[in-house]
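My questions will all concern the structure given below.
Note that this complex is displayed minus one protein chain, with the remaining chains in position.
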Amino acid sequence: MQNKRTDLAVEAREIWQEGAEKTTQLKGVEADEEKVNGFTIETVRVINKEGEESIGKPIGTYITVNLEELIKKEEGAFTRGTEAIAAQLKKIMNIGKEQSVMVVGLGNSAITPDNLGPKTIRNTMVTRHLVEKVPEYFGSFRRVSAVQSGVLGTTGIESAELIKAVADEVKPDVIIAVDALASRKMSRVCKTVQITDTGIVPGSGIGNRRATLCKQTMGIPVIAMGVPTVVDAATLAADLMETAGMGEKSPDAFGKSGREMIVTPKEIDVYIEDISKLLGYAINLALHEGLTQNDVTMFLS
Amino acid sequence: MQNKRTDLAVEAREIWQEGAEKTTQLKGVEADEEKVNGFTIETVRVINKEGEESIGKPIGTYITVNLEELIKKEEGAFTRGTEAIAAQLKKIMNIGKEQSVMVVGLGNSAITPDNLGPKTIRNTMVTRHLVEKVPEYFGSFRRVSAVQSGVLGTTGIESAELIKAVADEVKPDVIIAVDALASRKMSRVCKTVQITDTGIVPGSGIGNRRATLCKQTMGIPVIAMGVPTVVDAATLAADLMETAGMGEKSPDAFGKSGREMIVTPKEIDVYIEDISKLLGYAINLALHEGLTQNDVTMFLS
Amino acid sequence: MQNKRTDLAVEAREIWQEGAEKTTQLKGVEADEEKVNGFTIETVRVINKEGEESIGKPIGTYITVNLEELIKKEEGAFTRGTEAIAAQLKKIMNIGKEQSVMVVGLGNSAITPDNLGPKTIRNTMVTRHLVEKVPEYFGSFRRVSAVQSGVLGTTGIESAELIKAVADEVKPDVIIAVDALASRKMSRVCKTVQITDTGIVPGSGIGNRRATLCKQTMGIPVIAMGVPTVVDAATLAADLMETAGMGEKSPDAFGKSGREMIVTPKEIDVYIEDISKLLGYAINLALHEGLTQNDVTMFLS
Partner (left out) sequence: MQNKRTDLAVEAREIWQEGAEKTTQLKGVEADEEKVNGFTIETVRVINKEGEESIGKPIGTYITVNLEELIKKEEGAFTRGTEAIAAQLKKIMNIGKEQSVMVVGLGNSAITPDNLGPKTIRNTMVTRHLVEKVPEYFGSFRRVSAVQSGVLGTTGIESAELIKAVADEVKPDVIIAVDALASRKMSRVCKTVQITDTGIVPGSGIGNRRATLCKQTMGIPVIAMGVPTVVDAATLAADLMETAGMGEKSPDAFGKSGREMIVTPKEIDVYIEDISKLLGYAINLALHEGLTQNDVTMFLS
C-alpha cells in the first residue's frame, strides 16, 4: 500500500495492481462493473483473509457509484442519482419492512470538508417520534432516528462509544453511518459514493483513525456511506509524480508537513451542500416504500 | 401565572406579585439580591410545595446574574463577567476536585436564537480524553466531556433520553445543561443568566416542552444555565399593554397566531456569538482550578 | 396610518379602510385581484397625489403575489411559484431583448431576516462578463450583473449612493432591487412577494429608512421586489389587541422598547434560504428568454 492514504476499496485495489506484476491475480478479491440508470457502479468484494491483507480492507462488499454522470447535470440528473444510490443502499442493507434504522452523521461540523455527515442527517426524514406519537398519519413509515456523533476532540467521547450508548437505548435494527472520506486521486474527490456493509472507522477522511463502527462493535449491522472530500497532500504529491512519469515514491518520503494539510476543491462548500442533499434524499428513498422525490421535499420543509 | 410564558424564576415571582395584593406574602419562596464584582445577583429559593405552586417552578435555587453591567463594555468587562458567572456556578455545583462533568448543549442549532447551547459547548474545554490518554500533561485537569443533544424533531429522540444514554456510558458526576430560554420582558432578553440546581426542560425557550433533565431523571445532579433569547409574541403584547396602561390581559386572549412567532433582538446572531463565549469561558473557569482567561484562549485555539 | 409599520401597499390600503367609514371610497387608489396559475395576485395602483397621501405610498403599481398556495407544497409548486412571480416581474419591467439589468441585493447579510437580498443575488444568473467574453456561448443571454449594497452601518456609504456609483459605471438599463420588508401582520410574513415599479427605500424592513433607490435618484427604472420577513413588535401588539377585540391603539402607545425588537418566524433561517431561491429563479426566468428551470440549476451549480 506504500502508505498511500485512501478510504476507497476501488483505489486500494488499484494501488495493489499498480504495485504488482500485471499478470499476477489479486486473490481473495472480486470486482465487477455495471451501468445502472446511466451511472457506472463498481463492486469490490473482499471474500477472505488473503483479500483483506492484499488491499487492506476488511471482508465485505464495497459498492462505488460514480457521480461523474450526475455532474454533467442533464435534465433529471439529481433524481436519477438519488435513485441509483438508493437502489444500491437497499440491496446492501436488505432489511425487512418493520425494521428501524438509525442514521449517524460522523465528522466535525466545524471543518467544511468534514461536515458531510452532519449535513446529510439534516436532509434525512426523521420519523421515529412521529410513528410512535401520530401513528394515524405516520404508521406506514419506517422508524428512523438520526444522531450526530461529534468528534473526540470536541466531545471527549469516541464516536463509536457515543453511538453505541445511544443505539443501545434507541434499539435500531440497522445503523447507516455517513462520513467524509479521503481519496488518493483528485479526480475522485466529490465524485464518488462508496457504500459498504463493513462499517466505518470515524475520522478516516479528515481526522485521526478511531474505534470502528461495525457489526462487531455495535451488535447490529452497520452500513457505511462515504464520499471522498479530500486528498492528503503527501499522497497527492506521490500521485502527481507518477502521473508525470517521475517514478514511484512513498508518501512518507515527503515528511510530516505533507500530512498536516488537506487538498480539497475550491468550491468544497457548494459540493458539501449538494452531496449531503443527494445522500439524504437517497437514504429517504431507500428507507420508505413508495416515497416520491416530492414527498421528501414536503416532509423536510 | 395567566399563561405568561417565562423560564426565569425572578419573573415568575414578579408575575405572582403583580397579581397579588401588595401586602400578601409569597409563602415558600425566599429572595435576595447582592452586588458581586459589579454585577447584580438575584437569588430566588423555592423551599417547599407551597412555593412551587405559587410561582410554578420546582423546589431549588435559582441564581440570576444581570449582564446589563457587562453590556456597558468597560475595560475588562468580559473577564469580570466570566468570573462572576463562574463563581455562582461553583457555588451551586459544589463538587469535589476529582469529580467529572458532562456539559450538554440543548437546542436546535439551525434556529439562531436556539443555538446558544450548541455554541456554548464549542467554547468549552473538553478534557476527558486528554486526561485519560495524556495524563503527563493533563493529569491536573478535571475530566470534562461535551455533548449536543439535538432536538426531537431532527433526531427522533427526546433530548433527555439521548443524554441519559450517553451519561450512563460516560458516567460523569454532574451534568451542566445549557439552553436558550424565553423571558416575558424584552428588557431581559440576552441580558440575564439563570443558573439553577433544579435541572431543565429542554425546549423551554423556543421549542415545545419535553421530558426534564434533572436529578430524578438522570440519577446525578443537573445544573442548568440559561439565557433568555426570545419573548413569545403574545406575552409581549400583554406586557406592552400593561406598560401602556391599557389594563391586564392573558396572553391567550391573543389567540394562536401570537404563539407561533418569536420576538428577538435584531442583532441576535451577534448576541448568541458573544454570550456563548461568555458561558463557555465561565464554565471553564468554574471547572478547572487556577485557570486563567489566557489559558482558556490557548486551549481552545 | 397610525404609525403602523408596513412596507406593503395592500396593507397600507387595508389600514386606511379600517380607519375609514366602510362607505367612504379611497380616492386615487385602484385595486384588483386575480388568480394566476393557482396563485392569488393583488394589484394596487396609486394613480395620483390624493392616493399617495391616503395610503402613504408613491404613485405607481404594486403587485402582490400570495405564496400561501406554494407553502401547501403540492407537486411542482416551486416551479409554478417561480413562473407566477417571473410573469408579474416581466409585465411590470417591460424591457426589450437587448436591455441589460443590474440586480441589487439590499440589506445586512449578518442579520438573518435581513439577508434576503444578499442571498437572492447568489441565486441570480450573472452573465454580463460571459456575454462580453464568451459571446459564442452566451451571446443570446441578456447581460445581467449583481451587486450587494451592504448597509450604511457597515460600509459608511448610503446604499443608494453606492449603487448609483456602480450603475453609472456598469450602465444597466434597469435595476431590480431585492430587499426584506416589514409587514403589519404575522400571517403575511414570508408568504407574500411585492413587486413594484416605484423603487424602494433600503432598510425598510429591518434597518432605518434611507435615501430611495428609484427612477428619480438612479436615472433608470428601478423595480423593487420584497418579501416581508418581520413585523415590528409594537405594530404586532396593536394588531393582536384589535383582533382580540380590545380596541384600537397606535403602536406608538407601546413606547420605545416595542420598536427595538423584531418579530419573526422561528424557522426564519429556512424561510430565507427557500425564498431567496424562489426570487432568484424567478428573476432568471424573467430575464432570459426560453430558459427552463433545469437550465437555471445547471448554470448556478
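The chains carry the letters A, B and C, assigned in the order they are written, with residues numbered from 1 in each.
Note that contacts are C-beta pairs under 8 Å (C-beta built on N, C-alpha and C of every residue); 3 or more make two chains touch, one makes a residue touch a chain.
Just so it is clear, the structure is predicted and the values come from calculations on it, not from any experiment.
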Which one, C:Thr154, C:Ser187 or C:Thr292, makes contact with the chain that was left out?
C:Thr154
Contacting the left-out chain: of C:Thr6, C:Gln88, C:Thr112 or C:Thr127, that is C:Thr127
Against the chain that's been left off, what residues of chain A make contact? List them.
110-112, 114, 186-187, 189, 206, 231, 233-234, 236-237, 240-241, 243-244, 246, 249, 253-255, 257-258, 260-270
Listed in rising order, the chain C residues that touch the chain left out are 110, 121-122, 126-130, 143-148, 150, 152-158, 161-162, 164-166, 168-170
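Following the convention adopted for this analysis, only the chains that are shown with their structure count from here on.
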So how far apart, in whole Å, are chain B and chain C when each is placed at the average of its C-alpha atoms?
38
Just how far, in Å, is the C-alpha centre of chain B from the one of chain A?
38
Touching two or more other chains - residues of chain A
none
